[in-house]
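In this view, the complex is presented without one of its protein chains, the others remaining in place.
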Amino acid sequence: MWQYEKKLQYPVRIKNPNPKLAKLIITQYGGPDGELCASLRYLSQRFAMPYNELKGLLTDIGTEELGHLEMIGAIVYQLTRNLTMEQIKEAGFDAYFVDHTTGVYPVAASGVPFTAAAMQSKGDCITDLHEDLAAEQKARTTYDNILRSPDDPDVADPIKFLRGREVVHYQRFGEGLRLAADRLDSKNFYAFNPSFDRKKK
Amino acid sequence: MWQYEKKLQYPVRIKNPNPKLAKLIITQYGGPDGELCASLRYLSQRFAMPYNELKGLLTDIGTEELGHLEMIGAIVYQLTRNLTMEQIKEAGFDAYFVDHTTGVYPVAASGVPFTAAAMQSKGDCITDLHEDLAAEQKARTTYDNILRSPDDPDVADPIKFLRGREVVHYQRFGEGLRLAADRLDSKNFYAFNPSFDRKKK
Amino acid sequence: MWQYEKKLQYPVRIKNPNPKLAKLIITQYGGPDGELCASLRYLSQRFAMPYNELKGLLTDIGTEELGHLEMIGAIVYQLTRNLTMEQIKEAGFDAYFVDHTTGVYPVAASGVPFTAAAMQSKGDCITDLHEDLAAEQKARTTYDNILRSPDDPDVADPIKFLRGREVVHYQRFGEGLRLAADRLDSKNFYAFNPSFDRKKK
Amino acid sequence: MWQYEKKLQYPVRIKNPNPKLAKLIITQYGGPDGELCASLRYLSQRFAMPYNELKGLLTDIGTEELGHLEMIGAIVYQLTRNLTMEQIKEAGFDAYFVDHTTGVYPVAASGVPFTAAAMQSKGDCITDLHEDLAAEQKARTTYDNILRSPDDPDVADPIKFLRGREVVHYQRFGEGLRLAADRLDSKNFYAFNPSFDRKKK
Amino acid sequence: MWQYEKKLQYPVRIKNPNPKLAKLIITQYGGPDGELCASLRYLSQRFAMPYNELKGLLTDIGTEELGHLEMIGAIVYQLTRNLTMEQIKEAGFDAYFVDHTTGVYPVAASGVPFTAAAMQSKGDCITDLHEDLAAEQKARTTYDNILRSPDDPDVADPIKFLRGREVVHYQRFGEGLRLAADRLDSKNFYAFNPSFDRKKK
Partner (left out) sequence: MWQYEKKLQYPVRIKNPNPKLAKLIITQYGGPDGELCASLRYLSQRFAMPYNELKGLLTDIGTEELGHLEMIGAIVYQLTRNLTMEQIKEAGFDAYFVDHTTGVYPVAASGVPFTAAAMQSKGDCITDLHEDLAAEQKARTTYDNILRSPDDPDVADPIKFLRGREVVHYQRFGEGLRLAADRLDSKNFYAFNPSFDRKKK
């Protein structure tokens, strides 16, 4: 279970609204490579992980991604405060606005609601760790693309923090994959799934 | 942000595998009225809530639902441990198994992956609280339906705990709605959205 | 069964095309809180409703929402008549146009096709009526958001009519919920589902 | 707008529950080639139809399909009345039951919620009529497949009626296509879209 | 199986980037009436086609549509080369960019990822050929709509080629339908499905 601590993992203090930017950044809330997808992937995969170190790793990172989801929500919220209808229309934020006002809702930048089809939990530790390595690279690229907009430092600063965390997670999953591969009898590599075929070991 | 506490909100200790039951209960993991949908709804809506008591209420309940999601994951995982292929086929669990082995993946009982289309975050405090009251009733009904199967007490016990929590949340959202309605100038009822039209107040 | 009467429930006579506005209003045709979703929800739920008054209520309102769906279709159609390609592009209507020309197709403002995932029919009269109360509030908020655009009175007029009807429906569902609660033995509140557990009564 | 007439287009009186069959027939409620999809397709396409005869044809058939949707709902409801939990489990109806009890909800036989992605409204009268001819053949095939189960005459009888209506609709859409083709200047066949390029005529 | 031949079916050489146009044309990559949907439809349907001529027809056209998919991918890619962030934002290409940079990903113009819900493979040769005739008309209309933009001849030229091919495929499917109808015993028209009821013939 989780305890809520009433602070963001990294501070978000945005002075100027920018609904155009909010429309893009929200993809890290509900998009295919966003923080919700990441957190849900890791917190789901951990049940079937065969080794305690890997269960712990997924729980740690999955919990941290929840905090990142909250940061992204805070960024989107702060970027859409005190808007006038003219600002909303001019920014092309009106399609989002008509259905959600300025409430935070999990969509991709395209406006497509979050779907778990973008993630996998395969019940195979080797496979799941590959999925996780790919997920971190995909999230990193999305942050790279957000940072290509020459934007407000109030926004760029927490985004850079989040991008940095993805790189750290990528490295930790790499170590996790090495650990898992070492535990498997090398002759049996891929011959059984340690998360499922318990008795064969 | 959240801190993980390494225990379940309520203990789950299931001795006998039962993939047929796991197939149903998983709907409270990734189905339309499940714990993921609940948690995501509340944790998303809170950003636009105009009153601190309501922000706090949504954060509290949203955080608790994360712990419920974990409990459901633990139930599904324990119900599918140490299965043989014969048990998997006989239970009709094979369609799930072929794509996820016994990993936990967010689907409804139908096998449809979780979609955020099943929730709303409307940026209007009156509306969002109605959405939340309905959500708790829908979750309560799903738990009722699970409990209609005369099953293992190891399973029924935590399910009853979870059902009880939905009823408590329903009552707390009812109090939240009363609070929100009281704060609105009665002459202006529905004439503006307190979460958006700040200046008009 | 239904008989078609060749008139709109409330007249729609729009003189000036406005594809930008059409893009938003179409969300009440095929979006998550739109008229199709409402009509389908009520007309589906009525089969399992245990009391004739509630069956009748859902049939009435579900039938009226069909007429609202037609009104929204007429508004969208009239707002997109006689457009030039320049108007289509300038309004950002081109993404819709390339796939549907100016045909009316059930999408949300985001462009996402209608999905029944946005509604529930839970087979529990208490729960379904909560779902319906929330649905009316969500539709009301969407109409509020449409009306925040200082637009053509030819459009605002029928939209205000539709918004007013949602408020009336909300009140009628409130009365329906009171009726259902009264019929349930108070000691058994939530202890059985009157739409399913017939014999236990 | 529509008026509800309190009778089914064709009587449905099923004496024996059969949840296994209900699970299949529901695909004509919310599946890809079902009555909801048909009705929504025709009632949406009619706005952009350039000729009054075709507008009328789509309105007529679209309205009749609403009545068919109601008949299918009634069949599903009657097939799932008075079930015990044992019957529900044995029939494999439990996955549906856990999320909807015995409420009627628009899904395909697979359990996938209705999506408008299964239909098109293309804003081109020639194209839309082809879509409609295909739709009637697809619905006819689904009814053929339902009728391949040697089932209860109480069920087969209304299904045969519905199948027969699809064949009639197919023929009427064929006549509609002939009418549309005749109105187009033969030299300009496909050179413009009569539903959009009004001025070129 | 397929062999790749390293050339496009028709040359694509676009000198000037135009992300606004790329956003529309991509709908023929991953949209509801696009080349992927066409190819997948025909290559899937052929397995159950009862006559070798029809199997061959579907294989031929399905293979050609793969080549069209490649052409559309090349057009989208060439229209988005060497862009600056300013061009990306100005064109409204930023929502696509943030999730896919300038990689080619199968979406509709609306940004919705490709879904096979837009096609059918019904296991009935008469029905499938009607589906195919409709598909070709829908694709033809989309190309018509793309060509309504007075655009770069470098783009219009291959688009016209692709539009022309859809018309040819439409005619070939018409011949296929005639062949299938002729083979069916006229008295048994629609009385059995030649793709399934083999023994009844």
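For clarity, chains are labelled A, B, C, D and E in written order, and residue numbers in each chain start from 1.
The definition used in the following text is that a contact is a pair of C-beta atoms (placed from the backbone, for glycine too) under 8 Å apart; a residue touches a chain by one contact, two chains touch by 3 or more.
As the structure is a computational prediction, the values presented were derived from the model and not from experiment.
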Omitted chain - touching chains that are shown: A, B, D, E
Touch with the omitted chain, as defined above, among E:18, E:45, E:110 or E:142: E:45
Full-complex contact with the absent chain, from A:23, A:68 or A:140: A:140
Touch criterion as defined above, residue of D:108, D:129, D:162 or D:180 at the omitted chain: D:108
Contacting the left-out chain in the complete assembly, out of B:78, B:101, B:121 or B:195: B:101
Hidden partner chain, residues of chain E it touches: 1-5, 7-9, 29-30, 36, 40, 43-45, 47-48, 59-60, 63, 66-67, 69-70, 73-74, 76-77, 82, 99-107, 113-117, 120-124, 128, 193, 195-196, 198
Those residues of chain B which, in the complete complex, touch the missing chain: 85, 89, 92, 94-99, 101, 107, 110-113
Residues of chain A (touch criterion as defined above) contacting the omitted chain: 32-33, 115, 117-118, 120, 122-124, 126-127, 130-131, 133-134, 137-138, 140-141, 144, 167, 190, 193
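FYI, only the chains that are shown with their structure count from here on.
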Centroid spacing, where centroids are CA-atom means, of chain A and chain E in whole angstrom: 34
Residues of chain B whose C-beta touches two or more other chains: 32-33, 115, 117, 120, 122-124, 141, 193
All chain pairs that touch each other: A-B, A-C, A-E, B-C, B-D, C-D, C-E, D-E
